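All remarks here apply to the structure that follows.
Of the protein chains in this complex, one is absent; all others appear in place.
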Amino acid sequence: MDEFDVEEHADPELEDPVLVEGLPGVGHVGKLVAEHLLEEFEDAELVRRVYSEHFPPQVAVDDDGTTTMASAEFHAVRTDGADILLLSGDHQATDAPGHYRLTDCFLDVAEAFGVERAFALGGVPTGELIEEYAVVGAATDDEQVEELEAAGVEFREDEPAGGIVGVSGLLLGLGERRDIPTACLMGETSGYLVDPKSARAVLEVLQEVVDFEVGYASLEDRAEEMEEVIKKIQEMEQGPQTPSDEDLRYIG
Amino acid sequence: MDEFDVEEHADPELEDPVLVEGLPGVGHVGKLVAEHLLEEFEDAELVRRVYSEHFPPQVAVDDDGTTTMASAEFHAVRTDGADILLLSGDHQATDAPGHYRLTDCFLDVAEAFGVERAFALGGVPTGELIEEYAVVGAATDDEQVEELEAAGVEFREDEPAGGIVGVSGLLLGLGERRDIPTACLMGETSGYLVDPKSARAVLEVLQEVVDFEVGYASLEDRAEEMEEVIKKIQEMEQGPQTPSDEDLRYIG
Amino acid sequence: MDEFDVEEHADPELEDPVLVEGLPGVGHVGKLVAEHLLEEFEDAELVRRVYSEHFPPQVAVDDDGTTTMASAEFHAVRTDGADILLLSGDHQATDAPGHYRLTDCFLDVAEAFGVERAFALGGVPTGELIEEYAVVGAATDDEQVEELEAAGVEFREDEPAGGIVGVSGLLLGLGERRDIPTACLMGETSGYLVDPKSARAVLEVLQEVVDFEVGYASLEDRAEEMEEVIKKIQEMEQGPQTPSDEDLRYIG
Partner (left out) sequence: MDEFDVEEHADPELEDPVLVEGLPGVGHVGKLVAEHLLEEFEDAELVRRVYSEHFPPQVAVDDDGTTTMASAEFHAVRTDGADILLLSGDHQATDAPGHYRLTDCFLDVAEAFGVERAFALGGVPTGELIEEYAVVGAATDDEQVEELEAAGVEFREDEPAGGIVGVSGLLLGLGERRDIPTACLMGETSGYLVDPKSARAVLEVLQEVVDFEVGYASLEDRAEEMEEVIKKIQEMEQGPQTPSDEDLRYIG
């Protein structure tokens, strides 16, 4: 295997596709959006699978007992509105140069499909359970900041503290260097739990800005499951003491 | 030294050899099987030794005071049934890209010997001492899943959790990309102890599927030694309190 | 992106420029000096920005919501006296080879601008709050040691213990190998706090040795802010017990 191995599964023509990235991260927000899109748009088509020595050295075992090596996937998703090139997967790189090289490889694939705009999705941890799910933004240029603000995205000084790390962050950094306007949409999330409600908040913004429509059924199911989990945890903790948010571990 | 240094010791013709990998891992299950095969098939022949800068930087000191640099070995093992190309050693790679490159190097050697099927052996930790040793499987394709199920191998959803890591995992991942049907046989094991009984369970499946026969004498000896070790630990712990499995450290 | 990506923003002629490095480190002393120079010399001109896969994989989010990928910057600073090529940024490399390669890249840029002398700025931790801010030195050759001693810099046996690490250290090591006389000026600092007073002490030496004049207004403002912070911490700790320096965490 070479440093990167881009496996071609299909090669459809896409019309001005928008790259949407939903890899694992805080609250699995980006990943939940990606999974939701694949579930709702049933004719989403796997177009590329990327293997790399920068991924962790492992295979996943699928439900039927067969294995899949660590990889990232690109699907072509045709909506009523815009075409989406969806980047999803279960892994980030294992070291710093790997993150840069992997993101460069992803952008090569995106450019081959004609992508001229990109969205990196993620979560921003608040440290406490959330009632109102705001979406925090960052972008490579002022025009996008304005456009996203109009769509309800919040831009806050010094947030996220520490910047945006991993593939999401570098999509903006390396995207800008390729003149691909890129924005990051980060759903507020406690940071302790897989958070379908935060994913929904991000998806609502994405729908408006990218221009497509999608149902929320499966995200709502997941949100209900998580409500159950949270309720159980709270009950378990409600013995002698009142439960504190800080006691919740990352569960999902 | 280059990144890899494949030392040639012999170059026998093998008939449709099956690659069997038994490197260190959970419960040393794969390594025990490999050692057992080398002990039982006395005319096993060392054919390749692989050195690499991806191995830990160290030499082992043998009983006679001479040293051997970290390496992996391939032996040609001729049984009554199939020919086996046996991969064994004391090390895995020290970083993620190293795992990928090392496994690729191993598959190059295997293909040079005409290998068209491979088995990665290992253990799956249960966290408690085991009475009935099941063998859990994973494979690159459905046909193997069926064949292995028929041989008593269990395929379980979400097991092993976290997938299969290291060389064993990548033999499946990179093997599949080379069109080499590969399966992983994982003996259930507590995860705290070197586990000859788990190795035997794996060996029994391997015998049936690969088609060869071998005695169990040396594994039984080892199993008895381990029984003694476990008994002593349990006695030591049986002072004021009943011993708990969790107190057992990794011993062997 | 290549291993290094040196973005050209301007290409002014500089007269015998002196390289001054102020990257993050102990007490942020070097970084404070660099920021201060950029604030005081308003016509400082960004000439190069260096991106590298050896930097952490992240983007910073600026106050206007736009992002900047991890990088280091070179500014041309024209003073009344000498011209300065100022190296600043928020990051060091993520691994050992990265430090060497990054520093080599920085020296390539410096030599392209005709740099024939360099200063690496930093802090040396004392472990306690400081009254008198000494500046400790190290240099690639005896002549500089003499010159700096005459300017009040202290050279102490075995200090800093453990040598000088990171880009600052390698500027001396690799600078020497390129025959660029290089010195390191390290302000004494507690090591617990961002330390504008230590930065001022270093700046005073730098002014004298490099030959330029600059006001201290913004550093004094920052020093006052830090005084407030220290006072608050001391009040918080002055409950039942007298506060100890060791309790102060790194704050700034």
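All chains are identified by letter, namely A, B and C, in their written order; residue positions are counted from 1 within each chain.
Basically, a residue touches a chain if its C-beta (ideal position, glycine included) is under 8 Å from a C-beta of that chain, and two chains touch if they have at least 3 such contacts.
Please read all numbers here as calculations on a predicted model, not as lab measurements.
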Query: Touched by the hidden chain, which of the shown chains?
result: B, C
Omitted-chain contact residue, chosen from B:P56, B:G114 or B:G127: B:P56
Message: Using the document's definition of touch, tell me which of C:V29, C:V77 or C:A139 contacts the absent chain.
response: C:A139
Statement: Full-complex touch with the removed chain, picking from B:D5, B:E128 or B:E204, is B:D5
- prompt: Considering the whole complex, which of C:H28, C:R101, C:R117 or C:R222 touches the chain not shown?
  reply: C:R101
Message: Contact with the hidden chain only, please: which chain B residues?
response: 1, 5, 51, 53-61, 63-70, 94-95, 98
Query: For chain C, which residues touch the unseen chain?
result: 93, 95-97, 99-101, 103-104, 137-142, 145, 155, 157-160, 162-167, 169-170, 172-174, 176-177, 184
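The rule is simple: only the chains that are shown with their structure count from here on.
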- prompt: Ignoring chain A, what connected groups of chains are left?
  reply: B | C
- prompt: Which is it for copies chain A and chain C: same residues on both faces, with over half shared, or different residues?
  reply: different
- request: Report the most central chain, judged by the distance from each chain's C-alpha mean to the global C-alpha mean.
  value: A
Query: Roughly how far is chain A from chain C, going centre to centre by Cα mean, in whole Å?
result: 37
Geometric centre distance via CA averages, chain C-chain B, whole Å: 52
Message: Can you list every residue of chain B that touches 2 or more other chains, as numbers and ranges?
response: none
